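Step one of this worksheet: look at the structure below.
What you see is the complex with one protein chain gone and the rest in place.
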Amino acid sequence: VSGAGEPNKGILERLNADEIVIGDGGFVFALEKRGYVKAGPWTPEAAAEHPEAVRQLHREFLRAGSNVMQTFTFYASDDKLENRGNALSFTGQQINEAACDLAREVANEGDALVAGGVSQTPSYLSCKSESEVKAIFKKQMDVFIKKNVDFLIAEYFEHVEEAEWAVQVLKDTKKPVAATMCIGPMGDMHGVTPGECAVRLVKAGADIVGVNCHFDPMTCVKTVAMMKAAVEKAGLKAHYIVQPLAYHTPDCGCQGFIDLPEFPFALEPRVLTRWDMQHYAREAFKAGIRYIGGCCGFEPYHIRAVAEELAPERGFLPKAAEKHGMWGSGLEMHTKPWVRARARREYWEKMKPASGRPLCPSMSTPDGWGVTKGHADLMQQKEATTKDQLRPLFNKADTKN
Amino acid sequence: VSGAGEPNKGILERLNADEIVIGDGGFVFALEKRGYVKAGPWTPEAAAEHPEAVRQLHREFLRAGSNVMQTFTFYASDDKLENRGNALSFTGQQINEAACDLAREVANEGDALVAGGVSQTPSYLSCKSESEVKAIFKKQMDVFIKKNVDFLIAEYFEHVEEAEWAVQVLKDTKKPVAATMCIGPMGDMHGVTPGECAVRLVKAGADIVGVNCHFDPMTCVKTVAMMKAAVEKAGLKAHYIVQPLAYHTPDCGCQGFIDLPEFPFALEPRVLTRWDMQHYAREAFKAGIRYIGGCCGFEPYHIRAVAEELAPERGFLPKAAEKHGMWGSGLEMHTKPWVRARARREYWEKMKPASGRPLCPSMSTPDGWGVTKGHADLMQQKEATTKDQLRPLFNKADTKN
Amino acid sequence: VSGAGEPNKGILERLNADEIVIGDGGFVFALEKRGYVKAGPWTPEAAAEHPEAVRQLHREFLRAGSNVMQTFTFYASDDKLENRGNALSFTGQQINEAACDLAREVANEGDALVAGGVSQTPSYLSCKSESEVKAIFKKQMDVFIKKNVDFLIAEYFEHVEEAEWAVQVLKDTKKPVAATMCIGPMGDMHGVTPGECAVRLVKAGADIVGVNCHFDPMTCVKTVAMMKAAVEKAGLKAHYIVQPLAYHTPDCGCQGFIDLPEFPFALEPRVLTRWDMQHYAREAFKAGIRYIGGCCGFEPYHIRAVAEELAPERGFLPKAAEKHGMWGSGLEMHTKPWVRARARREYWEKMKPASGRPLCPSMSTPDGWGVTKGHADLMQQKEATTKDQLRPLFNKADTKN
Partner (left out) sequence: VSGAGEPNKGILERLNADEIVIGDGGFVFALEKRGYVKAGPWTPEAAAEHPEAVRQLHREFLRAGSNVMQTFTFYASDDKLENRGNALSFTGQQINEAACDLAREVANEGDALVAGGVSQTPSYLSCKSESEVKAIFKKQMDVFIKKNVDFLIAEYFEHVEEAEWAVQVLKDTKKPVAATMCIGPMGDMHGVTPGECAVRLVKAGADIVGVNCHFDPMTCVKTVAMMKAAVEKAGLKAHYIVQPLAYHTPDCGCQGFIDLPEFPFALEPRVLTRWDMQHYAREAFKAGIRYIGGCCGFEPYHIRAVAEELAPERGFLPKAAEKHGMWGSGLEMHTKPWVRARARREYWEKMKPASGRPLCPSMSTPDGWGVTKGHADLMQQKEATTKDQLRPLFNKADTKN
């Protein structure tokens, strides 16, 4: 068991050598459950406020096999931080810099790269101009350049136009650029297909394209496969990345898990098992994807399952595998013989886990009253929502079905 | 928001004053997902091996509202550590002492007590004598006395006889003693009812009695209510404790979740939501239980939900509530109006979450081919199980249903 | 294949010879689906109004293997017929007589006996006296004696006291008497256990005791087994009968399927398959029950499955088996090979059928706001219920959960 490789080997050198790169999991959901992120705003002030908690999570993903430490900078632009109504003792710059330092500190404990991330902006959703939106991305680049991250990720875009703008700004830094949209097989919010999105992002300068968040692993693999087919058909060249949810979402519409009635506080029954994750890793690999990670819902053991599944191809296991018997072999000495009988691959591969919830359905009907850009109801506001604003929404929701 | 109270107020002083004491969650399951505990052996060497990970988990429970830091000493007796086949660089004493130090360090960061814990022994299951079993408990007491824990917990007993022996040994230390069995309404493995178990434990010297592990919260509350009724009927006096699983287990038999086919690697769909936890906390309180905590499956946000539900009675919220809007209020400013419509209590209270698994059932048929004490198949062995020993088990399991 | 036996062999001669007697299915539910019975009143005027429909259903059960044609006289007392608000062109006597004639006509087409049935009365539920209730049963006996039915069944009693009264009246005719209560393992509505109910009914004169309706087959078999154990323990002798629902009811309380929210218009997903029925027949036989039939939800193919399962013991198949391949063998020549692969016992025995309803739960929470006898809300009235009477019920139901 070893962390493998030369620490200075860059993301593109790895992918060009057909190495598998394992990503990390989503920080906001994991840290929300640990008590350091507030659901709703989902802002990353913990990087400055509680660095020990963020450092520990980085470390767990590193042990689990991650080759990339993404800076915990989701929604870390000043205006986003401001309009979330969370009185803060830290500036956006302090948070961004602290996040870079934590990622680098832990990356240096193993064979990991640091990736600086930007994502969809409130400004775009509020119909601001290309130059205004680009200015936001540019500001975030200042920190990433100063802290010298290894590469950049533009992630979580619902609209391909904004993703293109982001890629163009990131590309100016001369760092390698990955771009992931939070879309499924039905394409972006205006119906642009995954294939066309991918072609446009590659043309805009992305080295690595794919999807993250919003859908379950197998749906995301399918979507990236559509992207790959289109990029190849267009005679272009790229690497592919997938960073899905750790939640089963067979019932999602085009806008993904946000619209499920369980989002974000009752998603527990949907969490993938480690065996689901091994299946995902294998299918992603077979689809030709080489950057394989996770997003919301992923815990360190999910990433470890990815690393374990791909250990034959990679030639080594992750550190945390020392605390895990492959395919349940840790049960071989269990007191009860019927539990020992579970210490084998066929048992867990065929497992169809019960929900323990006989009063609950297996699928939901997604909410959704419009599209996210431009619709009046969907405009952003800085002020706290009032009861008078909320009441009609409650009524609408109650009479909906 | 404050941690409240005088740090030096002992467990019995709090309970005698009718204060609510909030426990923590189970460490082996939480740290297994983080990569520091091996499922199967479930041993706590991480206390010495990766103290930063154990410290961080203590700290998260403290922030979530726990008033008790249980030493991470589950299965920490020398013989258990040895026969689990995990080559270790640490002695049992080193692990036990490290666990005490970590618990005390974090307890001192807030208003928490340190509890030293012992649990069911392989020796009892292998039919060893009373004096042999008691010797094991006594040895563990040496560390707890040296490190001066605040009180003691004898937990996870399937057989009331062994629990009584444990209580007798612990009582000799003069520290307050809590005793919890891992049983449900059907009683212990020999059919002794919960009520009779409780009466015997109180008579043996326990100050606090109840159940932990093996069953879901509402089943555990029901079981402790049966205990309380019997203790009162017997004219005895005690405090009551409940530390259940965070998994729904409507399909369990008398031996609990171990026998569910999903144990321990596919329990995800059964995890309780934070709203389920608020319901649990309320019902436990209404049943007259004042020491309310958790066991396997509990994450810090589950304990926070317990503390939030009981905030009106306690007069304060836990620290981590600063990162949580009660009843979903953090969603009030969400971009999508249909998500804002979820920012209210009625929405989450009525939520019946989908599993996202339309090919899975909602209940399982528990395994179980006998009782755990004395049966030949259930004898403990130190050596690794061989393939020849496992094969007949696999066959038996496959033809079972 | 033959109908077997001498037509004149009575019910007790058959049971005393340890022959298996197969009952029929419930007529009100089957004829409701065919358009001849109104759900709610559930009255049997079709016997006189549409004799061809009733005759055809008798004939289908006969073909399926039934040895008993129960007269279609459920709720056929004059006062019940009157107070149901269904303006009728037939008197109660006309209906009762027509029902007897139809049963006898079809019984004579094979080896079947005619059984005249009485059931729980509105009078008892309205707290009328023993003599008043008995007078109702006596009146029904007049027709059964005149038409010379072969034996009598007192069925569908929730209260053992009323069942005893019925048995006493029926016993006076000198005909053999069967008595079935619509109870589960929790006993009658006042908590009298199944065992005590059975002992009291045997002492009152019943030759055959058991349960019918309200619960699923396996629950009913379990209940009759409790009855049998108690009768034997009391040193008494009796034969045993079971006539359960054809609906799965794992979620019922003590009052059975009436209280399920799906009753009576959305029970479809609960219908047992023919394979479920074979399992039921086998378990009923193993429990020592020899009169094995059905109630609400049973269609002719369900009774055929009972007769097919017990063909080895009986030595012959029912007539309708000429249109049925045992264990799916009729599929052996199906066009599609994967359907041919279903032509075998192991396939259907292991089948766990999907519901095709991913938005529905697998269990319900029963309604129920009190007990059926004496409670003010539960008093009977002859007049149509007014909107003003219904409105508070609607409100109560809506806010209940």
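To keep things simple, chains are lettered A, B and C as they appear, and every chain counts its residues starting from 1.
Convention: a contact is a pair of C-beta atoms (placed from the backbone, for glycine too) under 8 Å apart; a residue touches a chain by one contact, two chains touch by 3 or more.
Since the structure is predicted, the reported quantities are computational estimates derived from the model, not experimental observations.
K.L.:
Identify the residue among C:14, C:104 or C:274 that touches the chain left out of the display.
P.N.:
C:274
K.L.:
Consider the whole complex, including the chain that is not shown, and state which of C:159, C:200, C:228 or C:304 touches that chain.
P.N.:
C:304
K.L.:
If the hidden chain were put back, which of C:192, C:311 or C:360 would touch it?
P.N.:
C:360
K.L.:
For chain C, which residues reach the chain that was dropped from this view?
P.N.:
Considering the whole complex, chain C reaches the absent chain at 32-41, 52-53, 56, 59-60, 63-64, 83-85, 122, 125, 216, 247-251, 258-275, 299-301, 304, 319-320, 322-325, 328-344, 347-348, 351-364, 367-369, 372, 377-378, 380-381, 384-385, 390, 393-394, 396-397.
K.L.:
Residues of chain B in contact with the chain that isn't shown?
P.N.:
So the residues of chain B touching the missing chain come out as 251, 358-365.
K.L.:
Against the chain that's been left off, what residues of chain A make contact? List them.
P.N.:
350, 352, 358, 361-363, 401
Assume only the chains that are shown with their structure count from here on.
K.L.:
Taking CA centroids for every chain, report which one is farthest away from chain C.
P.N.:
It is A whose centre lies farthest from that of chain C.
K.L.:
Rounded to the nearest 5 degrees, what is the angle of the rotation that puts chain A onto chain B, matching CA atoms?
P.N.:
180
K.L.:
Interface check for copies chain A and chain C. Shared numbers divided by all numbers used: above half gives same, below half gives different; which is it?
P.N.:
Same-residue interface.
K.L.:
Please set out, as single numbers or ranges, the residues of chain C touching at least two other chains.
P.N.:
Correct list: 358, 361-363.
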